[in-house]
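Single-structure report; data block below.
Our next item is chain A:
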Amino acid sequence: MIDPNDLLFLLQGVPATLAISFLSFGIGFALGIPIAVARQMSPSLSYLMEAYEKAFRGIPVLVFMLLFYFGLGGFVPFLKDPFTCAVVALGLRSGAFQSQIFRGAINSVDKQQMMAALSLGMTKTEAFRYVILPQAFIVALPGLGSEISLLIKDSSYAFILGVLELTKHADILRKASRSFVFPYLMAAVLYILMTFPIANYLDKWGSRLKTKYGLR
Partner candidate 1 sequence: MYFILEYSQFIIEGFYVTVTMTLVGLAGGVVLGVLSALGDVYGGKLLKIIINSYVEFFRGSPLIVQLLIFYYSIPAITGVKWDALTAGSLTLMLNSGAYQKGYFKGAIEAVFKDQLIAAKSLGMTFPQTLRHVVLPQALRIVIPPWTNEYVSLGLSTSALIVIGIRELTNVAVSISAQTFRPLEVYLFIGLIYFVWITLSLKVLDWVYNKVKIPGLAVSEVM
Partner candidate 2 sequence: MEVLACKGLRKVYGDLEVLKGIDFSINKGETKVIIGPSGSGKSTFLRIMGLLEPPTEGKVFFEGKDVYGENLNLNMIRAKIGFVFQDPSLFRHLTALENVKLGLKVVLKMSDEEATKKAMETLKLVRMDEWADYYPAQLSGGQQQRVGIARALAMDPDIILFDEPTASLDIELTWEVIDVMKDLARRGITMLVVTHEIGFAKEVADEIVLMDSGRIVESGPPEQMLKSPKTERAREFLGRLLGGV
């Protein structure tokens, strides 16, 4: 019933999908923590960061992709590459989302912990680095899990820019094989096989660590 060649063709889209997702997650991670900490520690920077977060929470990521690709591609050469452009747009949005996740996690850490660290003579930065962030990271794990699976799903927007990821492969296969059912359904299954274990694993890992360290 299922042509193994069709399946193989679809599977060729998986690496690109995972690459977009993990690269943009990396960008988001690199942006998210400093922004969360900066918003916590410096009120003046806060406004700028807040504007950035609000922009990415209030405008579709597809509009950003189109804006970067067609609008800025002329000035910024690397945005002319659809793959890079998708990674940048998703990565910037992920930074906004992850900063929110880390901010929530930092706020959930008991205020006494900061006091205790300061009472030992640590600076505020040291207290953040050695006491608050390690705890916040554990609390943030389930949120990070959902963020990765969100990125895997939203990497499909790159299909609209023509990136050869999983959805694009399914679309090509639909046109080539004239089969309207298999390509898309199989693609959905492959996406679920990618999103489900990752989100689940981080969720379980997070709650195990939370119990271990008695965090809420």
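Picked so that all candidates are chains of the complex that A comes from, given by their letters.
Definition applied: a residue touches a chain if its C-beta (ideal position, glycine included) is under 8 Å from a C-beta of that chain, and two chains touch if they have at least 3 such contacts; residues count from 1.
Quick caveat: nothing in here was measured; it's all calculated off a predicted structure.
Visitor: State which numbered option touches chain A in this complex: 1 or 2.
Guide: In this complex, the candidate that touches chain A is number 1.
Visitor: Quick check: in the complex, which residue numbers of chain A touch candidate 1?
Guide: 54-55, 57-64, 66-67, 70-72, 149, 153-157, 159-160, 167, 170-171, 174, 180-181, 184-185, 187-189, 191-192, 195-196
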